[in-house]
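Removed from the display is one protein chain of the complex; every other protein chain stays in position.
Here is chain A:
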Amino acid sequence: MEWALLFQLLINGLIVGALYGVVAMSFVLIYKASQVVNFAQGEFLLVGAWACWWLITHMQLPFWLAFPMCLAFMTIFGIVLQVTVLRPLIGEPVISVIMATVGLSIFFQALMKWMFGVFAQPFPPIFAADRVSLLGLEVQSVYLLSLGLSVFIMLGFWWFFTFSKHGLAMRATAFDQQVAQSLGVSVPKVFAMSWAISAVVSAVAGVVVGVVSGVSSGLSFYGIKVFPAVILGGLDSIVGAMLGGIIVGVLENLAQYLDAQWLNWGNMINIAPFYALVLILLIKPYGLFGTRNIERV
């Protein structure tokens, strides 16, 4: 047993898992507010990362300017997507809505490849790539930044839903749209807002991953990773999504360790979370934190 390696993998898992958690929360946000299962969540990361990359490399903007501009763009992107694609589908069968999001996913995958090519592009160095010593381990500072950002976003979500007017309106809408409307909440606005926030938060995650390991279509794989995270946590629980993300991150790193040390089956890093998913759903069919009656929705 190499304890140092194991510990390193746990830290990695935590950092990557926190990012999964952030993406999973933005997925749950859309599901909670508008009952749409968004298969294009990974493409939000992709579009956001490419947008930021393009602003920096082609428009020669400094990061501190390009990043907010990218987020502003993603706000509009989320709203436009909701208004033009999802809003006309309100009241249609769930399967139609899902197919539409699958279509969006394919469309943006292809569009990004067409616009930016199929090769991974590195971000220009933004932060000095120093390593920080943490409990005797070498950790890249950019990873620490990523973890800090994830925690910040999670706290932001918590604050938003607990204290803000719009967060309260969103919770009310998630519970009962008719009643929320009768209390003066504009449901179309809440839907658009949830897509905008989801797109922005996912883009933040996309940029972080892009800065660490370059921008490529592999980013949209986060959209797939979100499913075990979200279903583990329970489809309608924001906290569950966060914890689910961290569990998936840690789990896949541990699985990789096991695989490399003893099993040599290969590719466990991608498959392990889904095994865990199946096991947990056998015991808790609504996820760890889900509401029992979500199939009624």
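Simple rule for what comes next: a residue touches a chain if its C-beta (ideal position, glycine included) is under 8 Å from a C-beta of that chain, and two chains touch if they have at least 3 such contacts; residues count from 1.
Operating definition for what follows: contacts and distances are computed from a predicted model.
Colleague: Not counting the visible chains, the remaining one has a UniProt entry; which protein name from "ABC transporter ATP-binding protein", "Small basic protein", "Cytochrome c biogenesis heme-transporting ATPase CcmA" or "ATP synthase epsilon chain" does it give?
Modeller: Missing chain, per its UniProt entry: "ABC transporter ATP-binding protein".
Colleague: Going by the contact rule already stated, which one of A:F107, A:F152 or A:F175 would touch the omitted chain in the full complex?
Modeller: A:F175
Colleague: For a quick check of understanding: of A:W3, A:W64, A:W114 or A:F163, which residue touches the chain that isn't displayed?
Modeller: Considering all chains, including the one not shown, the answer is A:F163.
Colleague: Consider the whole complex, including the chain that is not shown, and state which of A:V37, A:M69, A:V187 or A:I269 touches that chain.
Modeller: A:V187
Colleague: Touching the missing chain, which residues of chain A?
Modeller: Residues in contact with the chain left out: 163-166, 168-169, 171-172, 175-176, 178-187.
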